[in-house]
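Let me begin by presenting the structure, written as structure tokens, before commenting on it.
Just one protein chain is left out here, and the rest sit where they should.
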Amino acid sequence: MTLSQKHVLGLQDMSAQDMLCVLDQAQEMKEILSRPIKKVPTLRGKSVVTVFFENSTRTRISFETAAKTLSADVTGFSASTSSVQKGESLKDTILTLSAMAADVFVIRHQASGAAEFVSRYTDAHVINAGDGQHEHPTQGLLDMLTIRQHKGRIEGLTVAIVGDITHSRVARSNIWGLTRLGAKVRLVGPETLLPAEVRQLPVEVFHDLREGIRDCDVVNVLRIQLERQEAGLFPSLREYAQRFGLNSNALREARPDVLVMHPGPMNRGVEIAADVADGEFSVVEEQVSNGVAVRMALLYLLLGGSDDAVAH
Amino acid sequence: MRLLISGGRIIDPASSFDGVGDVLVEDGVIAFCGERLPEEMKSGEVRLYDASGLVVTPGLIDMHVHLREPGQEYKETLETGGMAAAAGGFTSVVPMPNTVPAVDNRATVEYVVRRAKETSPVRVWPTVAATKGNANEEMSEIADCKAAGAIAVTDDAFPLQSAEMTRRVMEYCRTFDLPLLTHCEDKSMTKGAVMNEGLSATVLGLKGMPKAAEDLQVSRNIELAQMTGCRLHILHISSRRSIQMVREAKARGVRVSCETCPQYFSLDDAICLGYNTLAKCSPPIRTRDDIEAVKEGLADATIDAIATDHAPHAAHEKECEFQTAAFGMIGLETALGLTVSKLVDTGVISLSEAVRKMSTAPAEILGLPLGRLSVQSPADITVFDPSEEWTVDPELFQSKSRNTPFAGWRLRGRAVTTIVAGRVVYGEVRSAEKTTA
Partner (left out) sequence: MDEVIQVMSADDIRRAVTRIAHEIIERNNGAADLFIVGIQKKGVPFARRIQQTLQAIENLPVPFGTLDITLYRDDFGSHTSALDPTDIPESITGKTVILVDEVIFTGRTVRSALNALMDFGRPSTIQLAVLVDRGHRELPIRPDFVGKNIPTSRREDVEVDLASDPQNDRVTIRKLAEQEATQ
């Protein structure tokens, strides 16, 4: 039992079968994290290299925890301390790192398509830990794992994604993953934060928060960045919070058993009110632990061998 | 030495001649062009070119190339770019001035003229940057550059943003009777953008350039051309609205012309999927609807010319993240094949119209004494086979660079012989002895 693909670059090209396989395995991996000794010897001698060209403490730590729990060796490479600052190209960086016999590259990069680009130049498996505004497949998978744990299914649910869709790789991965597994996806935000031709995607688009989250099973709130205000995409964080910030009042529009998710880090009081972030519907912390489980499952499935049955 | 090109289909749009006939070349000029060379002209030594089955046209003129010399000779030089042009059937090329340093003063214009004379197999007609260093701040010494050999003024790659500056450049161009070639792009709408704005860009998570960024400047430049009386030529037109605006401007008598490039009638923006940096160019590859609009514009002569925007880049400038990859693709060696395959074979335009757009029209727009097969005009001649099928293999290109998205494409139509001033600079003279013996 393995994945049908060598790399995990995005959910747009991941089959429903592969996604469900990851979710199933991640579910079992969660148990390991609750053990007194949180380590299994599975990936002893395997080398996982995290290549982060963009700062991201939480994603990086999540991958490292996943790899270490499975006993893989983890090496970190960050652009700020590397030859990249001396002008080395991404291709050369990857060729150099590949020569060090990595089994898996976990790559985070500010350029859309960087993970796919890296996969062209290495024999190792590549996991996209976020490439520009393209995809963040492990976030999409952990969001789906969280939803499935609470709802028992993905199919037939309605999920609203609220905020800066244009610049969000999380939104794209969620759109592909959720719709492939049979959920309905709504996007909520001002036109300035919705990408071109967004209505050609398998989504419904709303400009009004209350309308957009009405009767939703899940509301996934995206982080809003101040630089979007500086780029003239909305007038102020104040007005954004008024119109699109998720507060407990607006949340009453959603189903009574709604889940509130956020990929973090949160701007409390901007895209999400503090009482909602910490409230009974919030599963933000669970998302974090599910992130480790999903990444363990991916490492396990990518590094495992073929389906051949072996006698025991 | 005299050369008689005999038995080919001669297409000379300037004289509306299209039929089998003879072309006699003598001392670097056309001595005869017509159905049958008179007997009395056959006396004396003549080298015979059996062109039966081939098309004989005025030498093709690519009015929009980047030859990278001076400054970026690792991408291309006047020599290698000239060889690529010759291999593609072009006898003249018009390099843009965005070199390093920019061609913005007499010295650099003279440098290009001299280096081209020394190294290039085809004619090179320099252009001058509208502003010094392409910085969009002060006008270049346009008149002085004209005196040194520049034939046009352009803002290619550094579109003039200020309407005031554009107006003054146009007035100055008019003063010295030079056309202004404009790259229409409102940069305030394309900051950080790397491909066409649309579904493909949304899926890829790449910032898109809206068509409005092109349309706004096409509109503005047409208004200013009408106001100033400057001869305006719009480079690499790619959007439906822009083409419509040129159509309307022409109808009301504005002195405006425009060109498109093969990539804008051959590709739509889905070519970028998979982060195909070879398809990254500016203006970006647009949509299927725009391809249709480009074809309509070519068919009704709204679009006067087909140029290549030949933009060579080294491998490492394309083997990188899409957002950091260089803009542009090479085109000299695929333009004829794409034009025949995508426009002529599909009935969008006739072969004669294709020749007009690749030779006669560019010469007219730029005021060059070329693009025709009339007696006493320079013997710049392209002989091509409109039915030869071939596969694009960049490894075989004369260009120093390989950045084409058309690798592996099957095309019809290919240059056989390129003749500049009566001299064969590419290909061979097919001798009658061989074929008739």
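Which chain is which? They are A and B, in the order written, and residues in each are numbered from 1.
The criterion applied here is as follows: contacts are C-beta pairs under 8 Å (C-beta built on N, C-alpha and C of every residue); 3 or more make two chains touch, one makes a residue touch a chain.
Treat the numbers as computed from the prediction; the structure is a model and nothing was measured.
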### Task
From the touch rule at the top of the page, work out which displayed chains the omitted chain touches.
A
### Task
Please pick, from A:P41, A:G232 or A:P256, the residue that touches the omitted chain in the full complex.
A:P41
#### Entry: Touch criterion as defined above, residue of A:T2, A:S78, A:T179 or A:Q229 at the omitted chain
A:T2
### Message
I need the residue numbers on chain A that touch the omitted chain, in ascending order.
### Response
1-2, 21, 24-25, 28-29, 31-32, 35-37, 39-43, 70, 300-301, 303-312
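To be clear about the criterion, only the chains that are shown with their structure count from here on.
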### Touching residues on chain A, where the partner in the complex is chain B
12, 89-91, 109, 111-114, 116-117, 131-135, 169, 172, 195-198, 200-201
### Query
In their shared complex, at which residues does chain B touch chain A?
197-199, 201-208, 210, 274-275, 316, 319-324
